[in-house]
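Omission of a single protein chain aside, the complex is shown with its protein chains in their original locations.
Going by the order they are written in, the chains are A, B and C; count residues from 1 in each one.
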Amino acid sequence: MAMKRIGVFICHCGRNIAGTVDVKRVAEEIGKREDVAFSTTYVFMCSQPGQKLIEDSIKEYNLDGVVVANCSPTLHERTMRNAAARAGLNPYRVEIANIREWAAWPHEDNPEAATRKAIRIINATIEKLKANASLEPLEVPVIRRALVIGGGVAGIQAALDLADAGIETVMVEREPSIGGNMFRLSETFPTLDCPQCILTPKMNDVGGHPNIKLYTYSEIEDVSGFMGNFKVKIKKKATFVDWDKCTGCGECLRVCPVSVKSEYDLGMKDRTSIYIVNEQAVPLKALIDQDSCIRLKFEKKVQEGKIKPKKNVKICSKCADVCEPEAIHFKNNEEIVEEEVGTIVVATGYEVMPAEAFPELGGKYPDVITALQFERLLSPSGPTAGVPRRPSDGKIPKSIAFVHCVGSRDPQNGVPYCSRICCMYTIKQAMLVKHALPDTAVYDFYIDIRSNGKGYEEFYHRAKEEYGVNFIRGKVSKVYKVGDKYRVQGVDTLTGRIVEVDVDMVILATAAKGSEGVKELAKKLRIPYDEWGWLKEVHLKLKPLDTPVGGVFIAGAAQFIKDITDSVAQGSGAAAKSLGLLSKPQLEKEPLLARVDTEICAGCGRCKDQCAYGAITIDPIRHVSVVNEALCEGCGACSANCPTTAIQVVNFKKGQIIRAVDILAEVF
Amino acid sequence: MSNDMLKKFIVDAFEKGLIEAVMAPAATKDSYTYALITKKEDVDKITPIAPVMQWNGADMLRRITKLKKSERKLLAILRPCESRTYKELVKFNQINPENIIVLSYDCPGTIHARNFKYEPVEPENLVEEIKNGGKSEKIRDACKVCEYPAPIPGVGDIGLGLVNTDPVFFSLSDKGKEFLGAMGITEGERDADAWVEEHRKRREEWMEKERITGGRKGIEEFLSSCLNCHNCKDMCPICFCKECFFEDHNVFDYESNKFYNWADDKDGIRLPTDRSLFHIGRLIHMGTSCIGCGLCQQACPMDIPLYRLFGIVGNDLQKVFNYKPGVDDNLPPVMEFREDELHEFEGLLGGEE
Amino acid sequence: MELKKIMFYPGCTLKGVAKNLEDSTVESARVLGYDFIELPGWTCCGAVYGLAQDSVKFTIANVRNLIRAQEYAEKIRDNRLVAVCSMCYNNLRRAHLDVMKNRDKLQTLDLFMDEEPDYKGEINVQHYLTFLKEEGFDKIAENVKKPLKGLKVAPYYGCLLLRPDEVAIDDREDPHILEELLEILGAEVVDYPLKNECCGSYHTVDKKEFVAERTFKLVSVAKEVGADIITTSCPLCFFNLDKRQEIAKKKHSGFEHMPIVYFTQLMAIAFGINDDKVLHFEQHYVSPREVLSRWL
Partner (left out) sequence: MMKYTIKEDPHNDERVREIMEISGENIFACYQCGRCSSGCPMAEFMDVLPNQVFMFLQEGDVDTLLSARTPWVCAACFTCTVRCPVGLDLAAVMEALRELQLRKNYDYVDPYRVENREELPPIALVSNFRKFTP
C-alpha cells in the first residue's frame, strides 16, 4: 500500500548543507505535499537528539514512512533505519535523500539551484519510498570453521589468531611451503631482524596447531555457497611423493642429477628436480617437479605415444633408491578435497614486475635484477651466503646502482601508484651491501624517499650518515652494457646535471602487483579486483578488510602492497572480522534481494549470465529464473538486463525507479 | 517439382523411422500457416516451400519446445532466416533443440501476406525463378536484400540446394550428415555463390539508400502514422517476452499535471507519449539479435516500412559488437560480459578525452 | 612472375642524396615480387610533424598525399602505402592517425582542400620493414643468394620508427624487427644498446658540432660492442652518422671511421645485386666497400 503519512527530516549537517541549501524553505515546500504528514530540519540528524527527533515524530504523527535528507546513505542509512526500528517503524520504510553530495557540495556557488535541486531529490526519494515494502532480515546458519587462502605472514597471522580462538581453520598455500615472500627476505627494515628467525616459530605453530589443517602445494579449485556456508574445493597438486612417509631427511636431493632454477630463490640458485623448498620449510617434505624429472618426463612421453620404451631400459630412480621410508612412488597423486567453512580470509600477497619488463633499464642482462632477487643474494641462507656476487660470473661487485620507482608511479609504462615498500627496502639493501662489502660503492637513484613509518626516517638517515650510501635525486633512463660494466645514465635534478656512472650490478626496485593468478581466484570467490591484481575493499577507510561478498575478508598485500607490520595487523584484523561472524549462531542478511515474477519471466537466462554471485538458476520444469536468497547480494545487475523486468530488486522496482527518475529528469 | 520431391523425402523419413513428426507450412484459404503433422498420410496437406511467411517458423518451434524438449523426433522445414532465428532462440533458452532436425533450403523469398491474399502465386513459380539464379520482383523488401538466402553450414542440419541445379541435399551439421546417411542420400553440391553475392550487393546498396536520416526528427516522421498497436512486436520472433515492458501501463501512468508540465516545457507534446519510446526501447532489446526476417514490416497495418528501422539499425548494432545473430556460435552481446570492448566509444559522452 | 603493384612513397631525399636508399628499396622489392610504383603526384611530407595543437599546416601536405593514395589504391586494389624513409613514414602515419582521431581537423582540411575529394581514412601507411614482415620474412629467406655470414651489423632504428608510441613499428625500447631481418640475411647482429637513440636530427644544419658528438657516441659504442657496420633506414640518420664522422674524427683523435649502410642495401647485396647503379656507394662519405668486399 502506498504510504500516506510520510515524515521528512532535513539535516543541516552543520554548515555542510545549510550553508548552501535553504533548509527551511525545503522543509516548507516538501511539507505542502499531501502525502507528507510532517517535515522539519535539524542541525545534525545523526546525533542522538537528531535520532530522538525522528523516533518521537514517528510516534507522534503515526508516520508510515520516513525520508531523511542528509549525506550519502553509505554513511548513515543504517543509523536512521535503526532509529526508525526503535520507534516501531519497519526500517525498510526509511530512505535517504543525499542532498549533501548531490546538491549542497556541487552547487556551492549557486544556493538557489542547490535548494531547488534538494527539493527535487527529496521529491524523487518520496516517490521511491511510497512503494517500499516492509521487510524482515533473512537468517542463515553458520559453519564454525574458517579458510585462510595464502600462507604468507598475513595469512599465518590470521590462521593462528583464528585457531587460538578455538576455530578450526583450513589453510591453503600454493607453494610447497608456507612463509610467503617474507621468508625470502634478507633482513627486515627498520629493525634489521632476520625474517627466518622471527617467522619460523610462527610457521611451526601453524604446522603443529591442533586447530589448523594445512594444505600446501594446493590451490582453490572452486568456491560455492555463501556467508556462513561456503563449500570449497581444493586441488592438492601432484607431488609424486607420499608425504605421510617422507621425513624430510633430504637424502633424495643429494642424488638427483637434474638441475633447474629455484623458484624460492627467484632464479638466483639452482635446485634439483626432487626438492625441498628450504631447510626450514613447513611442512618439511620433498616433492618432484614433473616438468624436469627425467623419469616423469620419460613416462609422460611414453604415455603420449611419442616414444616406445625399449626393453630392459633403466630409467633414473636414484631418489627412490635412496629413500629409506620408501616415500617416493612417482605416481600422480593429484587430488581434489572438499572443505566446508563459514568465513574465508584471502591473503594472497604480491609479486614484483620482472626486470625483463624494462629493456631500457637493461632488464635483459643477468646482472640487472629485481630487488626481490637481490634479497636472496643478501640473505645469509641464500645462494651466496649473504655476500652478494654477480649472477653472470660470480664476481664480487665493486659498485652497485639501485634504481627506485621502476614501473611504479608510472601510469604510462607501469603502474600509477607508489609501491610503498621500495624506498625502505632499497635503503636496507644498500646498508646490507655496505655491511657485507664495505668497499663497494653504492649509488641510489631515487625520486622521493618515502619513509612514513615508525623508525623509517631515522633508518634513512643512518644510511646517509653512517653507511656512506650515495643518494642521487633523479630517475635513471637507460642502462646498457659497456665491456664488463653496466653504464647507468641518470640525472641529478637538484644540481641540474646529467650523471653517468659505470657499475657492476644494477638493482631495480620494480613495481609490486597482486600475485599471479589472483584474478582467477577472485572470480571464483566473486570478489572485485583492479587491473593490477589488488583485491578491492568495500571502503578504503572504514572497511579495508571487507569484500562485497559477505563472509569473505582480505588481508595483507592481497589488498595492496604493504610492509610486514601492516600485513600482520591486517591478518589479525581479518581474523577478528571472521570471529565476529562465527561467534553468532545465526547470521542476519539484508533482505534487499532480487525476486522473480514467475508470471512474466520468459526464462531466457539473461539475468543468470549477468549475476556475479551465481545466485540465479533456471528452474528446468517451470522454465523461469529462481534466485538463491542466501547468495543474492541485491546488486540489481539482473534487473537491469531483464527485457521485461520480470526480475527486480525488492524496494527498487521499475515503477519506483522510473517515477524517481522522471522527477529528477524534469527540465530544471 | 521441389515441393513434391520434399514431400517424398518426408514420407521416406517417416517410413525409415527417422522422424515421428514434421512441422512445415500448409495452405489455408488465403495464405499459408505452419502445420504440425504426425502421420505420413497427412504429408500431402503441407507445402514445404510456401510463397508466404505469415509467422516465423522458429517462433512456432519455440511454442512446441519451450517448456520441455520435443518428445518426438521432429523434422522442421525452415527458411534460412527462420533457421537463424532457431539458432538464436536456442541461445536465449527459448527452444530446446533436442530431437529436432532442421531442414532449410535456397529460399526464393516470400510475398507480402496481404499482396498474396489478393494476387496469389503458385509456390513452384517462385522456385522456378531461382533455378536459373534469378529472383521474383514480387517478393518482400526483406527477402530482396536477404544476407543469407541459402542454407548456412552450422545453422540447422540439412540443406536443400535449388539454385542453378536440380534439387540436391547436403548436410549442415553432423546430425544432418547422419540423417542423410540413414536416408541413403548422397550429398550433392551446387554453385549459389553468385546468387548470394547478388543479394548482398543489393543489400549494401539498399542499406545506404534506405537509411533513416534526420536524427530524432527523421525518426519521428518515419513513425508518424504508427498506431501503437504493437503488432510489430507480436510478430517479432526475438520479442519472446511473455509480457512486454511497454505493456505495463502502471509504469507509464502519470497524474495530469505531469503531462501539462511536459507540454509547457516542450511547447506541446504528442500523445500518447510512449510511441517512439516503444520502438526505440524495442530496438535496444532486440536489435543485436534481429535476424532480418522483416515480419515487423509485414505486420504493420499502416504499412510503415519498419524493416528500414529494425533491419538497418539492427545490422549496424551487430557490426558494432561484431556479432551475426543466428550464425555465430558465441552468445549474443546482451548475454555476454567482456572486460575489453567498445573502446572506440570511450569519451563520446564528454568524459575523459 | 608477375609483379604485385604496391604504392611507394619515396620522399624528396631519396630523389637526391639518397639514391642508394631508393634504388636498393625498389630493387630488393622487385626480387621479392613487388613492383613499387611511385605514388602519382606525391608532394613533400614536411619532414617533421607539427606538435602545436592549434596548427594544421604540417598536416595538409600529408593528407593531400593520403588523398592521392586513396585514389590510386582503388586502381590497384591495395590500400597500403609503403615508405622507407623514417621521416616520411612517421609523418604520413601520424597525419593519418591525427585526422582519424581528430575529425574536426579532418573536416577543416577537407574544406580547405575543396578541390580534392575527402579523405576517407582507409590508407594503411606502412614502413618497408613492417610491409616485409606482414608479407612474411620467409619470402626473403628464399631469395638470399649471398648470406652475409660473418658481417657484424649494429641495427640502428633512430627515433621516428619507434616514437611516438602510436606509430612505433616495434617495441620502442627493445625493437627486434630489423634484427630479425638481418639474421635472415645471414648477418651477425650485435646487441647495440643505442639502437633507439637520437642522432641529433636537423641540428646537423645549424649545430653540426652537437650532431658530431652524437655521431661520435653512437659510432664508438657500436665499435665497442663489436660491430663492423651500422645499418639504418633514415636518410637523415644516415647522413649524420656517415658524414658527421668527419668532424668527430677531427675532435676525437682516437676515433675510427665506421661505414653506414641502409638495410635495403644489405638486402640487395644478399640477394646478389652488385650493381653500382643500385648500391650507389659513391654517395657514402665512409665507403662500405671494404667491409662488404666479401659479398660484392
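Everything below uses one rule, namely that a contact is a pair of C-beta atoms (placed from the backbone, for glycine too) under 8 Å apart; a residue touches a chain by one contact, two chains touch by 3 or more.
Keep in mind that what you see is a predicted model, and the values were worked out from it rather than measured.
Among the displayed chains, contact with the absent chain in the complete complex occurs for A, C. Contact with the undisplayed chain is limited, among A:Thr40, A:Ser381 or A:Gln489, to A:Gln489. The chain omitted from view is touched by exactly one of A:Cys11, A:Cys405 or A:Leu535, namely A:Cys405.
The omitted chain makes contact with just one of the residues C:Phe8, C:Phe36, C:Phe239 or C:Phe263: C:Phe239.
The missing chain lies against subunit A, touching residues 360, 405, 409-414, 447, 473-478, 489-491, 493, 496-499. What subunit C contributes to its contact with the hidden chain is residues 11-13, 16-18, 44, 46-48, 50-54, 58, 85, 87, 159, 163-165, 172, 196-198, 200-207, 210, 213-214, 235-236, 239, 243.
Definition applied: only the chains that are shown with their structure count from here on.
With centres defined as mean CA coordinates, subunit C is found 54 Å away from subunit B. With centres taken as mean Cα positions, subunit B sits 48 Å from subunit A. Put simply, subunit C touches subunit A in their complex at residues 171, 173-174, 191, 193-194, 221, 224-225. On the side of subunit A, the complex with subunit C involves touching residues 358-360, 364, 478, 480-483. Across the complex, subunit A meets subunit B through its residues 599-606, 609-610, 618, 623, 641, 643-646, 654-655, 658, 662, 666-667.
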